[in-house]
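With one protein chain held back, the other chains of the complex are shown just where they sit.
What follows is chain A.
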Amino acid sequence: MPIALYRIDDRLIHGQVVVGWGQPLELGFIVLVDDEVASSEWEQELYRMGVPPEMAVYFHTVGDAANQLAEFERNPKPGIVLVGDIGTMQRLVTASAGQVRTVNVGGVHHSPGRVGRLRYVFLTPAEEEGLKEMAAHGVDVTAQDVPSARPVPLAELLQSSPGA
(Lines give C-alpha, C1' and ligand atoms only; values in the text may rest on other atoms or scores of the structure.)
Protein backbone atom coordinates (compact mmCIF):
# COMPACT_ATOMS: atom_id res chain seq x y z
CA MET A 1 0.00 0.00 0.00
CA PRO A 2 1.58 3.33 -1.00
CA ILE A 3 1.95 6.26 1.33
CA ALA A 4 -1.47 7.93 1.05
CA LEU A 5 -0.28 11.45 1.76
CA TYR A 6 2.89 13.48 2.10
CA ARG A 7 1.69 16.43 4.15
CA ILE A 8 3.17 19.74 5.28
CA ASP A 9 1.40 20.83 8.45
CA ASP A 10 2.95 23.09 11.07
CA ARG A 11 0.75 21.59 13.78
CA LEU A 12 2.11 18.13 12.91
CA ILE A 13 -0.20 15.59 14.59
CA HIS A 14 -3.56 17.13 15.47
CA GLY A 15 -7.27 16.59 14.97
CA GLN A 16 -7.31 17.39 11.26
CA VAL A 17 -4.67 14.74 10.60
CA VAL A 18 -5.78 12.02 13.03
CA VAL A 19 -9.54 12.32 12.55
CA GLY A 20 -10.02 14.40 9.39
CA TRP A 21 -7.66 12.36 7.21
CA GLY A 22 -7.04 9.34 9.42
CA GLN A 23 -10.54 7.93 9.41
CA PRO A 24 -11.45 8.20 5.69
CA LEU A 25 -8.01 6.94 4.63
CA GLU A 26 -8.13 4.19 7.27
CA LEU A 27 -4.60 5.11 8.23
CA GLY A 28 -2.48 2.47 9.86
CA PHE A 29 0.48 4.69 10.65
CA ILE A 30 1.98 8.16 10.68
CA VAL A 31 5.63 8.87 9.93
CA LEU A 32 6.48 12.13 11.65
CA VAL A 33 9.62 13.53 10.02
CA ASP A 34 11.24 16.19 12.16
CA ASP A 35 14.87 16.27 13.26
CA GLU A 36 14.03 17.96 16.56
CA VAL A 37 11.17 15.65 17.53
CA ALA A 38 13.25 12.64 16.49
CA SER A 39 15.74 13.54 19.21
CA SER A 40 13.22 14.27 21.99
CA GLU A 41 11.56 11.45 23.90
CA TRP A 42 9.19 13.90 25.58
CA GLU A 43 8.00 15.36 22.28
CA GLN A 44 7.51 11.86 20.88
CA GLU A 45 5.43 10.87 23.88
CA LEU A 46 3.32 13.99 23.44
CA TYR A 47 2.51 13.12 19.84
CA ARG A 48 2.12 9.40 20.53
CA MET A 49 -0.60 10.13 23.06
CA GLY A 50 -2.49 12.12 20.42
CA VAL A 51 -3.26 9.14 18.21
CA PRO A 52 -5.60 6.19 18.76
CA PRO A 53 -3.96 2.92 19.85
CA GLU A 54 -4.63 1.21 16.51
CA MET A 55 -2.49 3.77 14.68
CA ALA A 56 1.31 3.47 14.81
CA VAL A 57 3.56 6.52 14.93
CA TYR A 58 7.18 6.50 13.78
CA PHE A 59 9.59 9.36 14.43
CA HIS A 60 12.45 9.94 12.04
CA THR A 61 15.00 12.47 10.93
CA VAL A 62 14.84 13.46 7.27
CA GLY A 63 17.73 11.15 6.42
CA ASP A 64 16.31 8.13 8.22
CA ALA A 65 12.86 8.68 6.74
CA ALA A 66 14.24 8.91 3.21
CA ASN A 67 16.09 5.62 3.71
CA GLN A 68 12.97 3.86 4.94
CA LEU A 69 10.34 5.21 2.54
CA ALA A 70 10.42 2.06 0.39
CA GLU A 71 9.79 -0.05 3.48
CA PHE A 72 6.88 2.16 4.53
CA GLU A 73 5.44 1.82 1.03
CA ARG A 74 5.29 -1.96 1.53
CA ASN A 75 3.20 -1.63 4.69
CA PRO A 76 -0.16 -3.37 4.18
CA LYS A 77 -1.99 -0.37 5.63
CA PRO A 78 -1.93 3.19 4.24
CA GLY A 79 0.08 5.83 6.04
CA ILE A 80 0.85 9.54 6.14
CA VAL A 81 4.28 11.12 6.04
CA LEU A 82 4.05 14.35 7.98
CA VAL A 83 6.49 17.27 8.16
CA GLY A 84 6.15 20.63 9.88
CA ASP A 85 7.52 22.99 7.27
CA ILE A 86 8.26 23.39 3.57
CA GLY A 87 12.04 23.26 4.04
CA THR A 88 11.82 19.84 5.66
CA MET A 89 9.68 18.51 2.82
CA GLN A 90 12.16 19.91 0.31
CA ARG A 91 14.95 18.03 2.06
CA LEU A 92 12.89 14.85 2.10
CA VAL A 93 12.06 15.17 -1.61
CA THR A 94 15.75 15.60 -2.41
CA ALA A 95 16.95 12.83 -0.10
CA SER A 96 14.37 10.34 -1.31
CA ALA A 97 15.43 10.70 -4.96
CA GLY A 98 12.08 10.66 -6.70
CA GLN A 99 10.01 8.58 -4.27
CA VAL A 100 7.89 11.57 -3.20
CA ARG A 101 5.58 12.29 -6.11
CA THR A 102 2.81 14.31 -4.47
CA VAL A 103 2.90 16.88 -1.67
CA ASN A 104 -0.10 18.16 0.25
CA VAL A 105 0.20 21.63 1.78
CA GLY A 106 -2.17 21.21 4.68
CA GLY A 107 -1.35 23.93 7.16
CA VAL A 108 1.25 26.70 7.09
CA HIS A 109 -0.10 29.39 9.35
CA HIS A 110 0.58 33.08 9.67
CA SER A 111 3.88 34.38 10.96
CA PRO A 112 5.86 37.58 10.26
CA GLY A 113 7.03 37.77 6.64
CA ARG A 114 4.42 35.37 5.31
CA VAL A 115 1.72 36.42 2.85
CA GLY A 116 -1.75 34.88 3.07
CA ARG A 117 -2.62 32.60 0.15
CA LEU A 118 -5.44 30.54 1.62
CA ARG A 119 -7.14 30.56 5.01
CA TYR A 120 -4.65 27.91 6.14
CA VAL A 121 -1.62 28.70 3.98
CA PHE A 122 0.70 31.69 4.47
CA LEU A 123 4.02 31.76 2.64
CA THR A 124 7.29 33.69 2.57
CA PRO A 125 8.89 34.29 -0.85
CA ALA A 126 11.48 31.62 0.03
CA GLU A 127 8.75 29.12 0.88
CA GLU A 128 7.02 29.86 -2.43
CA GLU A 129 10.30 29.17 -4.20
CA GLY A 130 10.62 25.94 -2.23
CA LEU A 131 7.24 24.74 -3.44
CA LYS A 132 8.06 25.74 -7.02
CA GLU A 133 11.34 23.87 -6.79
CA MET A 134 9.59 20.70 -5.69
CA ALA A 135 7.15 21.07 -8.57
CA ALA A 136 10.06 21.56 -10.97
CA HIS A 137 11.36 18.18 -9.85
CA GLY A 138 8.10 16.56 -10.91
CA VAL A 139 6.26 16.65 -7.59
CA ASP A 140 2.54 17.40 -7.81
CA VAL A 141 2.05 20.10 -5.15
CA THR A 142 -1.48 20.97 -4.04
CA ALA A 143 -3.01 22.69 -1.02
CA GLN A 144 -5.87 20.97 0.78
CA ASP A 145 -6.67 21.12 4.49
CA VAL A 146 -9.32 18.38 4.75
CA PRO A 147 -10.32 15.50 2.45
CA SER A 148 -13.63 17.09 1.48
CA ALA A 149 -11.95 20.28 0.23
CA ARG A 150 -10.87 20.82 -3.36
CA PRO A 151 -7.13 20.35 -3.91
CA VAL A 152 -5.76 23.73 -4.98
CA PRO A 153 -3.01 23.40 -7.62
CA LEU A 154 0.27 25.17 -6.89
CA ALA A 155 -0.12 27.78 -9.63
CA GLU A 156 -3.53 28.74 -8.29
CA LEU A 157 -2.28 28.70 -4.69
CA LEU A 158 0.47 31.20 -5.49
CA GLN A 159 -2.06 33.55 -7.11
CA SER A 160 -4.58 33.31 -4.28
CA SER A 161 -5.34 35.55 -1.35
CA PRO A 162 -7.53 34.46 1.59
CA GLY A 163 -10.21 37.06 0.95
CA ALA A 164 -10.56 36.27 -2.75
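As a convention for this text, contacts are C-beta pairs under 8 Å (C-beta built on N, C-alpha and C of every residue); 3 or more make two chains touch, one makes a residue touch a chain; residues count from 1.
Here is the rule we go by: contacts and distances are computed from a predicted model.
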Record-based protein name (UniProt) of the chain missing from this complex, from "Amino acid ABC transporter permease", "PTS EIIA type-4 domain-containing protein", "NAD(P)H dehydrogenase subunit J" or "Cytochrome c7-like domain-containing protein": "PTS EIIA type-4 domain-containing protein"
From the list A:Ile13, A:Met89, A:Leu123 or A:Val139, pick the residue that touches the absent chain. A:Ile13
Tell me where the left-out chain touches chain A, residue by residue. 10-15, 17-19, 46-47, 49-51, 107-111, 119-120
